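Here the structure is laid out as structure tokens; the discussion comes afterwards.
Missing here: one protein chain of the complex. Every other protein chain is in place.
Letters A, B, C, D, E and F name the chains as they come in the text, with residue numbers starting at 1 for each one.
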Amino acid sequence: MTVERPFDFLNENVDKTVLVRLKGKKELRGKLKAFDVHMNIVLDEAEELEEGKVISKVGSMLVRGDNIVFISP
Amino acid sequence: MTVERPFDFLNENVDKTVLVRLKGKKELRGKLKAFDVHMNIVLDEAEELEEGKVISKVGSMLVRGDNIVFISP
Amino acid sequence: MTVERPFDFLNENVDKTVLVRLKGKKELRGKLKAFDVHMNIVLDEAEELEEGKVISKVGSMLVRGDNIVFISP
Amino acid sequence: MTVERPFDFLNENVDKTVLVRLKGKKELRGKLKAFDVHMNIVLDEAEELEEGKVISKVGSMLVRGDNIVFISP
Amino acid sequence: MTVERPFDFLNENVDKTVLVRLKGKKELRGKLKAFDVHMNIVLDEAEELEEGKVISKVGSMLVRGDNIVFISP
Amino acid sequence: MTVERPFDFLNENVDKTVLVRLKGKKELRGKLKAFDVHMNIVLDEAEELEEGKVISKVGSMLVRGDNIVFISP
Partner (left out) sequence: MTVERPFDFLNENVDKTVLVRLKGKKELRGKLKAFDVHMNIVLDEAEELEEGKVISKVGSMLVRGDNIVFISP
């Protein structure tokens, strides 16, 4: 992995499936479609997870960046 | 879905019904009428949900962006 | 309802009675007299509600915008 | 009441007694002496209230604006 | 008391003993030595209080402004 | 250790393994690959810890800076 700035990491993962850990206990998983400097992101084919289990299929969504703990491929 | 920036996603959903997950347990559902860079949004024909059930019909409303976790069609 | 930006919504509701949902469990209801870009608002003939019941009459008040979840006519 | 901007409301209440609802359960009551754009305020002859009862007399104080829910005459 | 802006209040209290109410239950008391626009303050001969009782003597300290509810002489 | 500014510290630790204490009880451990002025960081070969025990292997991740308490080699 060669990234110079943290947002290069997001750029490298566009159109790939990522796991998004949210503040609180939930996670989202979906295909990263877009992001901005606030770490607002758009996911496609998204699903919501709790303790590792899918609890709902959400389709596409815009996630507000300030809810995010980390994003991982 | 082709979006380049997260706010394109909102633009594509104007006049469509969206689900808005709020911090805490509640959700809002309504027709997206307007938004700004803070993710403040206006919903029309809005209703409030808790655990997936409608708990009140609110009509139109302005939602302050910092309460939002995600917005989904 | 035709609004282009979220704050048009507030502008349309000046001098009308609005319901203001606050973070936590409380709500305020009163006549919207003024607002600014931080969503700080002035209400007149305001009352405070908890679970839909009026718990006190407050008269006029300045509400700090960061406490607000949504504002609805 | 005629105010055009929320801070006109504070301007009209300088040297008058105001009730200040804080985040959490407490309230302050005192004479409004000064304010700024962050809603930092100075109160004179201030007292602290809990559930409507005076729990201490504090004299003058500078209140940091981000603790405030609303200010009311 | 004649103050025009909230920070005049701090200026008037430099080198005097102030009580600093913090978010949560604690208070600090000490001689105000310096402050800035974020309400970061330096106290000398400071002590920490809980429910009005001194729980520790801290000497001098820099307090980060965002922890402060109010400052009172 | 000779650092003049806090971010020199991060610069010195690029490509080294760091422990990242998060708000709440969790920690992350991984190789620091990139950082920015918001303290957003990219970790490689990352794992998540709770009470000092590895609870999951995450691979690479982008951590949003506002979740971080401290970073330590």
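As a working rule, a contact is a pair of C-beta atoms (placed from the backbone, for glycine too) under 8 Å apart; a residue touches a chain by one contact, two chains touch by 3 or more.
Quick caveat, the model's predicted, so the values are computed rather than measured.
Set against the missing chain, the residues E:F9, E:F35 or E:F70 yield one that touches it, E:F35.
In the full complex, chain F contacts the hidden chain through residues 1-10, 23, 39, 65-66, 68-73.
Residue-level contact of chain E with the missing chain is found at 22, 28, 33-36, 40-42, 44, 46, 58-64, 66-67.
To be clear about the criterion, only the chains that are shown with their structure count from here on.
With centres defined as mean CA coordinates, chain F is found 34 Å away from chain E.
In chain D, the residues touching two or more other chains are 66. Taken as a graph of touching chains, this assembly is arranged as a line, each chain contacting the next along an open chain of partners.
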